[in-house]
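Take this structure, written in structure tokens, and hold onto it; I'll ask about it next.
Here the complex is missing one protein chain, while the rest keep their positions.
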Amino acid sequence: MPELDRRDPEGAVAEAAKRCSNWGRWGADDVLGTLNFLDDAKRREGAALVRRGAAFSLAQSFDMNGPQRGWRRRTNPVHTMLDTGVDAERGTQGFPHGIGGADDVVFMPLQASTQWDGLGHIFDHGRAWNGRRAGDVVTSDGDRVTGIETAAARIAGRGVLLDVGRALGADGELPDGFAVTAGHLAATIAAQGGSARVGRGDLVCVRTGRLARARREGWGDYAGGASPGLSFTTAGWLHGTEIAGLATDTWGFEVRPNEFDDAFQPLHQVAIPHIGLYIGEMWDLDALAADCAADGRYDFWLTAAPLPVTGAVGAPVNPIAVK
Amino acid sequence: MPELDRRDPEGAVAEAAKRCSNWGRWGADDVLGTLNFLDDAKRREGAALVRRGAAFSLAQSFDMNGPQRGWRRRTNPVHTMLDTGVDAERGTQGFPHGIGGADDVVFMPLQASTQWDGLGHIFDHGRAWNGRRAGDVVTSDGDRVTGIETAAARIAGRGVLLDVGRALGADGELPDGFAVTAGHLAATIAAQGGSARVGRGDLVCVRTGRLARARREGWGDYAGGASPGLSFTTAGWLHGTEIAGLATDTWGFEVRPNEFDDAFQPLHQVAIPHIGLYIGEMWDLDALAADCAADGRYDFWLTAAPLPVTGAVGAPVNPIAVK
Amino acid sequence: MPELDRRDPEGAVAEAAKRCSNWGRWGADDVLGTLNFLDDAKRREGAALVRRGAAFSLAQSFDMNGPQRGWRRRTNPVHTMLDTGVDAERGTQGFPHGIGGADDVVFMPLQASTQWDGLGHIFDHGRAWNGRRAGDVVTSDGDRVTGIETAAARIAGRGVLLDVGRALGADGELPDGFAVTAGHLAATIAAQGGSARVGRGDLVCVRTGRLARARREGWGDYAGGASPGLSFTTAGWLHGTEIAGLATDTWGFEVRPNEFDDAFQPLHQVAIPHIGLYIGEMWDLDALAADCAADGRYDFWLTAAPLPVTGAVGAPVNPIAVK
Partner (left out) sequence: MPELDRRDPEGAVAEAAKRCSNWGRWGADDVLGTLNFLDDAKRREGAALVRRGAAFSLAQSFDMNGPQRGWRRRTNPVHTMLDTGVDAERGTQGFPHGIGGADDVVFMPLQASTQWDGLGHIFDHGRAWNGRRAGDVVTSDGDRVTGIETAAARIAGRGVLLDVGRALGADGELPDGFAVTAGHLAATIAAQGGSARVGRGDLVCVRTGRLARARREGWGDYAGGASPGLSFTTAGWLHGTEIAGLATDTWGFEVRPNEFDDAFQPLHQVAIPHIGLYIGEMWDLDALAADCAADGRYDFWLTAAPLPVTGAVGAPVNPIAVK
């Protein structure tokens, strides 16, 4: 792997895109990208990992106590009530025989909290996944081709936690700006043992410890600020391992600041439109990681079914790991 | 079971509530209700049901093509874009090195489409689950006690489909107004065979065929209008089976019109605040049902993790069944 | 005026656009269109019309009891509470010294109810007002050139009511499909007398009676269905009178069905991008009209200041007429 030329993100993206492209791999009509790697056999393998039946939600909370600060109109979720128990108890809701109800509504950016990026989320020079024109895919009506609903029934299989924070960090956390390389991932796998092997169709969860730090110190710049994350140089690893998806406990999956002088999320630009990779962000891996550290088992059954908002380019998810 | 007195829903609710109450069963502080029945052993049992690895999403779509008509301010989900591929392709988004993006936001009632009712959704004479005052539980700030986030990691286990529509209906559909009794459920279980047994901790999916009819004929009054559904008289069955949750393919779980002259969802009034039952509504069971009819296996590994909107009294969910 | 060729809306639009264009009239940078006609002198003239001091709101209500049915994701306004008096009275809001509060939020399409169309609302073959490329004007970020905020301080002046429904209709209402021509407008002005004269810089309110009918019979297809409204042939009148804006009591300003075999709002296509005309829709002119009929005075001081949502292509407004 040559050194990155910090002055040339565009060249680096072009080179990696060429090297890692999956365009056409599943036909011209494909809308699933790397989810194609996640097949029924992988689900059987995943289900067989349930030993104790212990379940973990990998979702952060969905509320105003979130990291969003309005960047590009991304607010935290706003939850309001249409009816309340206070009203019901007062008896003024107009229902018969003593029944009362509460009901509610939410307004939220689909990537406000724990989420999957859909394949229509990121483009490279106006091209979306599988080589389509971005404007043919995502209009004001949403993603008419690769909308998140196409993945509604797909994302359940074998999950693997790579707790890089615990394996290589101090007190379980990598520092901000730490670029996780393929070497770091390999070292983590080696440290964690056989249950941490990563292969075709797996759903990989990379824990950096960034969320634990935010939980301790406050959100600060969690959304968009400095953070550990995947190095741009992992593009080849993401492509070569043939994993189905990868999620992190950070806002933006890749290391920040990015590894170029003037850049914005260059690894996304390769991973989503070219590899067709499903990327998860803002997952809460801490409780699961503690359990894995305790029992030494790093793989598990994972269901991470996005809320199938039609045409969404990303979607909230409550991922459930079961060991 | 005596006949229902159509003129006295309040009396019937009171009687059933007394007979079926789980208040205090799991202590005064309990917030989970029947989810307490769903334990690690049940998850092991559920995971062991994965034979082929075939996955089914039981979610309807989340979009404007939904059944909502504004009743009590329930609209269909409104999905809008913050950025689009058309913009990205035009190259005016202001990002460097050719990266472009799309992003989006949703406004939706939490019970607009496929959902779980939380335990704070329904009250009986001002009382919520476990005997709490409704106004102590759900204020304008949401459900501060039994909010749906309390169930975030819980709802994964053994699912059982009771396809009453196929077992007892014509062309797989029960007519509107058909009240499904405990007898009908037993007959369906008997018809479906051993994999359809129902017991403690199970997640039961009752298919009436109402959604299939809406899909064929248009939404019409799907939301709130006439429908097959559970009879009020099933309260004892819901309580006695010790199931963890029950979901239907209808708007409102119970038969409509309700079985009293002047009533509104009386079975909810028993099931949620008194039994502490998790109720799912507007699930799409059709593809799963076809598969079950084909292979004769009616139980499966079900993960139905609600989106954990803090304080929500109901939540959207993309349930995933794996056989 | 030649007959309209019902088979050729595109040709008719092109001809009228050429004939009525104001492109360049106020310079290449203009963002105000016909609001340029509304100057300080016109405001002095308008204010001088206040005789009794009687004020009329010309706004419909903004709530769920509106005409919207979800067309292109236009819902009715959804208003929810962040805090309520019920909560305040219960004393659980956490404020000191007995103060309590209520607060609220709204989600609404900007053209859900009484509104102004902004100049970025409609395009002709990809061209916006003053000849700009539509895509240079309105992106996912909103209207960056002619956003409604540019008109924030402008729309106060002399209002004139043309009560065509009362002048030419039966019981004050024109039938659905009635195309109001320049001749009808002239006849109405003549019938109403000198206070109804229309000229440069005026804000003209055309009452058809369609809203009165909806109020009596229910919304039905008020939003998008059959309606009286301006004939396509009034383009020349709209241009030649040099009015500053025109509002109606209908959903869509122009007659519906439109006067071509296969068309959608062709008069908009001339009026907004070519004339640069401010168009108001869904105004409630009934109370004002009754007053005008009673005292025979059809002009008044009108303030119709749009809510200045930055970049909006339309905006809700509570127009206030004072006589």
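List of remarks:
So that you can tell them apart, the chains are marked A, B and C in the order they are listed, and the count of residues begins at 1 in each.
FYI, a contact is a pair of C-beta atoms (placed from the backbone, for glycine too) under 8 Å apart; a residue touches a chain by one contact, two chains touch by 3 or more.
This structure is a prediction, so every number in the text was calculated from the model and none was measured.
Within the set C:101, C:131 or C:194, the residue that contacts the chain not displayed is C:101.
Shown as candidates are A:52, A:90 or A:200; the residue that touches the absent chain is A:90.
Hidden from this view is one chain, which touches chain C at 9-10, 13, 39-44, 47-48, 50-57, 59, 61-63, 65, 72-74, 77, 79-86, 88-91, 95-111, 120-126, 128, 133-140, 142-143, 149, 152-154, 156, 260, 262-266, 268-269, 301, 303, 305-314, 316-320, 322.
Residues 78, 80-82, 84, 86-87, 90, 105, 107, 140 are the ones on chain B that touch the missing chain.
The missing chain lies against chain A, touching residues 64, 70, 73, 75-76, 78-84, 87, 90, 92, 107, 135, 139-140.
The definition used in the following text is that only the chains that are shown with their structure count from here on.
Here the chain pair with the top count of touching C-beta pairs is A-B.
Between chain B and chain C, the superposing rotation on Cα atoms measures out at 180°, rounded to the nearest 5. A straight line joining the Cα centres of chain B and chain C is 44 Å long. Chain B has its Cα centroid 27 Å from the Cα centroid of chain A.
Multi-chain contact residues, meaning those touching two or more other chains, occur in chain A at positions 80-82, 84, 86, 90, 105, 107, 140.
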